[in-house]
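Here the complex is missing a single protein chain, while all its other protein chains stay put.
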Amino acid sequence: MTCLPPLEVSSSRPKPFSATQSFPGRYASLAKIGDFVRDIAQNSGFQDFAIYSIEMAVDEACSNIIEHAYEGEDKGQIRCSCLVESGVLTITLEDTGHPFNFSQAPIPNLSDNLDDREAHGLGLYFIRRWMDEVYFETSDEGNTLIMIKRKVNG
Amino acid sequence: MTCLPPLEVSSSRPKPFSATQSFPGRYASLAKIGDFVRDIAQNSGFQDFAIYSIEMAVDEACSNIIEHAYEGEDKGQIRCSCLVESGVLTITLEDTGHPFNFSQAPIPNLSDNLDDREAHGLGLYFIRRWMDEVYFETSDEGNTLIMIKRKVNG
Amino acid sequence: MEISITPYKHSDLVTAKGRVDSYTAPQLSESFNGITDAGRYKIAFDMSGLDFLSSAGLRVLINTQKTCKRYNRGELVLVNIPENIYAALDLAGFIPLFKIFDDVLTAVGSL
Partner (left out) sequence: MEISITPYKHSDLVTAKGRVDSYTAPQLSESFNGITDAGRYKIAFDMSGLDFLSSAGLRVLINTQKTCKRYNRGELVLVNIPENIYAALDLAGFIPLFKIFDDVLTAVGSL
């Protein structure tokens, strides 16, 4: 009888992990969606600031779904899927609200003159700057936002 | 062979202890005189606030010696003797300055109206209120102030 | 989110703990508006207890700063900004728009 070595557990290439959850499209869901993605990012070994960036991007995207795609609370669900594979987190957010041309959203005014500053328009900017890749698709069934974040040194 | 019990050590009646030190009559001596009496009071088991009261009374008395008995710095010495016996601390302060009628010093104005308050006159009041007994003698050789503080519970 | 307000002679200290997102930002906004509506425009915002601040929170900060600074009446200053939230303020270009302090005493003392 031979003794096999224990199955190798590599921290850089663990088994792919995925989780999906649907949330009611209301602002009170935001903290729960935040918990959901934060836990996954934490357990996948992302660094503190990367975890914060991910939570922020998801929060901004979900706020936009409620405010702009559904134009109000309790008009539909937000479906959130996370896939972690080879140190890459892919987050997919799906809604059944109004279509939207993501790529034509304007860049916000970041002037350091207070009077020139608009209070609105920062959400998409955070998503674009803090995520590594962002894709948006509108179809008859609704909108799909895909955000990808790669682990650094991971 | 019999075993004798260890010699009894009673904290309430230790051996009498005394110490004397002379200090130049200048304000810079006050901290050193304070250290001298505070150490003795601490080692004799006085409680924190009693130790503070003793340091305060001694500081006030020595300040008066410099300011009033000597009318200035470096006119003479201040001799400080401490005797601890049966939980009673007796502090004797001797100077060779002007004579003084201690018992006729006025009671300070303690009005709670700021305009009525004098900045001066609190030193003797602290000595009288915080020490248990106070004696003052003037002779040809100078003045002697004796202050007695008794340990509470001890 | 928990909010507390401490009024001082010349200024008010607002302390918030927890998560500021689109759900809770209206509460924060109401707290600031309560102060400015009372004619008080010098506000220190202690952020040390904040875990998260979304762009909805940033909106509240910029709107409050505009109200406070109008006619040179006062200002909103930020205190004890957690690192991650500082990065968000920085990316949003907020750093030049607010005085930032490391401790509440210096912040309140400056107002």
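Note that the chains are named A, B and C in the order they appear, and that numbering of residues resets to 1 at the start of each chain.
Please note the rule applied: a residue touches a chain if its C-beta (ideal position, glycine included) is under 8 Å from a C-beta of that chain, and two chains touch if they have at least 3 such contacts.
Please read all numbers here as calculations on a predicted model, not as lab measurements.
*Asks:* Touch partners of the unshown chain, restricted to the chains that are shown, please.
*Replies:* Within the full complex, the chain not displayed touches B, C.
*Asks:* Under the stated touch rule, tell me which residues of chain C contact the chain that is not displayed.
*Replies:* 6, 8-11, 13, 104-106, 108-111
*Asks:* Suppose we count only contacts with the excluded chain; which residues of chain B make the list?
*Replies:* 27-28, 30-31, 34, 48-49, 52, 55-56, 59-60, 63, 66-67, 110-112, 114-115, 117, 119-120, 122-123, 125-126, 129-130
Note that only the chains that are shown with their structure count from here on.
*Asks:* Name the graph shape formed by the protein chains and their touching pairs; answer line, ring, star, complete or other.
*Replies:* other
*Asks:* For which chain is the distance between its Cα centroid and the global protein Cα centroid smallest?
*Replies:* Chain C is the most central one.
*Asks:* With centres defined as the mean of C-alpha atoms, identify the chain lying farthest from chain A.
*Replies:* So the farthest one, by centre of C-alpha atoms, is B.
*Asks:* Just give me the whole-number Å value for how far the CA centre of chain B lies from that of chain C.
*Replies:* Chain centroid spacing, chain B to chain C, equals 56 Å.
*Asks:* Please report how many Å separate the Cα centroid of chain A from that of chain C, as a whole number.
*Replies:* Those two chain centres are 27 Å apart.
*Asks:* Take the average of all CA coordinates in chain A, do the same for chain B, and state the distance between these two points in whole angstrom.
*Replies:* 75
*Asks:* For chain B, write out the residues touching at least two other chains, lowest number first.
*Replies:* As it turns out, chain B has no residue touching two or more other chains.
*Asks:* Mind pulling the chain C residues that touch 2 or more other chains?
*Replies:* none
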